[in-house]
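Note that one protein chain of the assembly has been removed; the remaining protein chains are unaltered in position.
Let's turn to chain A:
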Amino acid sequence: MKSQKFWAWLVFILGGAYFIVPLAATFEFSLRMRRGEYSFDAYASVFADPYFASSFTYSVIVGLFTIVVGILVVVPAVYFVRLRMPWLRPFMEFVTLLPLVIPALVLVYGYIRLYGSSSLIPFTGSVLGTDILLTCAYVTLALPYMYRAVDNGMRTIDIGTLTEAAQIAGANQLQIIGQIILPNILIAILSGAFLTFAIVIGEFTIASLLNRPAFGPYLVGIGTNRAYEPAALAIISFIITWGAMGMINVLGRFAPRTSARTD
C-alpha cells in the first residue's frame, strides 16, 4: 500500500515537473532583464510597445468574429444532422477532423491560390477581404473543437422531443433553435468559443502568410529580435490561454441541469 503510494507520487511529481520546470525557467528568465536583480522590466517593455496592443486587439477582434461565424455554421449543422440525418454523423466526424490532419500551411496556400488577387474571387485583393479570409480560415481551424463541444452539448438534451414539443406549441425552426436549443447548449458553446479564442490568439502560420498584423506573427517577430521580451510574452499568452480554459470550468458550473428525475 505504502510503496504503491510512493510510486504514484513519483510519477505525479515527474509529470508535474515536465510541465512546470520549463514554465518556471521561462518565468525566471523573463524577470532578469535588469542585471543582477529580478524585475518586471521585460513586461513593462512589452506593454509599452504599441505594436503589442494593436496586434493583440486585432487578434481579439478576429477571434470574436471567428466565434460568431463558427457558432452560426456549427450549431444549425449539428442540430439538423442529429435530428434529420443521423446517418451523416460519421461523415461529419471525419470532415471536422480534417483541419487537425491538414497542415495550416497547406490550407493557406490553397486559399492564396483559390482567392488570390488574380483569381475569380479575389479575397486577398483588399484588406477587408483578407480579414474575411483569415476569419474563415480560423473557423476551419477551430472546427474540430467547436463541432465536438456543440455535439456534446446536444447529446445531453433530448433535441428530438424538445423540438417536437416546441413545434406542437407553434414554434418554427428559427424559434426552436434560438429559444430552445441554443440556450440549452450555451455552456457547451462557450467552451467551444474559449477554445477557438485560445487557438486564434496564438496562431502564426495563416496570419503571417496572409500578411495580417495578428498577435502570433508579432510574438514570432519579437522572438527573433529580442532576448527577454519573448519570455515575458510567452508567460502572458500562457496566462491568457489558461484564463480561457479556466472560464470554461467556471461557466460549466452554471450549466442548466436537465432532469431525468422521476418520483
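As a convention for this text, a residue touches a chain if its C-beta (ideal position, glycine included) is under 8 Å from a C-beta of that chain, and two chains touch if they have at least 3 such contacts; residues count from 1.
We take it that contacts and distances are computed from a predicted model.
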Practice problem: Pick from "Cytochrome c oxidase assembly protein", "Cu+-exporting ATPase", "Succinate dehydrogenase hydrophobic membrane anchor subunit" or "ABC transporter domain-containing protein" the UniProt protein name of the chain that isn't shown here. | Solution: "ABC transporter domain-containing protein"
Quiz item: Of the residues A:Leu31, A:Val46, A:Ala166 or A:Ile248, which one touches the chain left out of the display?
Solution: A:Ala166
Quiz prompt | Touching residue (missing chain; options A:Thr96, A:Asn184 or A:Thr205) | solution = A:Asn184
Practice problem: Kindly note down the residues of chain A that lie in touch with the hidden chain. | Solution: 157-158, 161-162, 164-172, 175, 180, 183-184, 186, 256-259, 261-263
